[in-house]
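Yeah, one chain of the complex is gone here, protein chain that is, but the others are all in their spots.
Showing chain A:
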Amino acid sequence: MGVGFAVGVLGVLILSHAAYFTIQYRSLLKITEEQFSGPPINVVMELIAGLVLCMWAALTVPGKFLSILPQSDENQVVALPANLDFMIFNHRGKTLPSSMDAKFK
């Protein structure tokens, strides 16, 4: 999480540097009175690098995917709530298939 966050910040810094360079490029074009047709090639390279870094950060920072199948390993752990006064056992869960290898957490 820390590494991904740092990579994301680095990507945003690269993007802001590219923006700053483009501003400077435009002011240079204003001096020489040319039209802005496109940013220079190194700005495009910086933007692609920033995009790749931010993509990597966007995929790793929010967290891992968790399995949704009830038979997978990490879903077998059973946690009883701390307040035992309101626990009910005679409910419709008896119609669900019961796996006896559930582990108690």
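Operating definition for what follows: a residue touches a chain if its C-beta (ideal position, glycine included) is under 8 Å from a C-beta of that chain, and two chains touch if they have at least 3 such contacts; residues count from 1.
The rule we apply is simple: contacts and distances are computed from a predicted model.
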One chain of this complex is missing from the view, so tell me which of "DNA 5'-3' helicase", "Calcineurin B homologous protein 3", "ER membrane protein complex subunit 6" or "thioredoxin-disulfide reductase (NADPH)" is its UniProt name. "ER membrane protein complex subunit 6"
Name, in rising order, the residues on chain A that touch the hidden chain in the full complex. 8, 11-12, 15, 18-19, 22-23, 26, 36, 38-39, 43-44, 47, 50-51, 54-55, 57-59, 61-72, 75, 79-83, 85-88, 90-92, 94-98
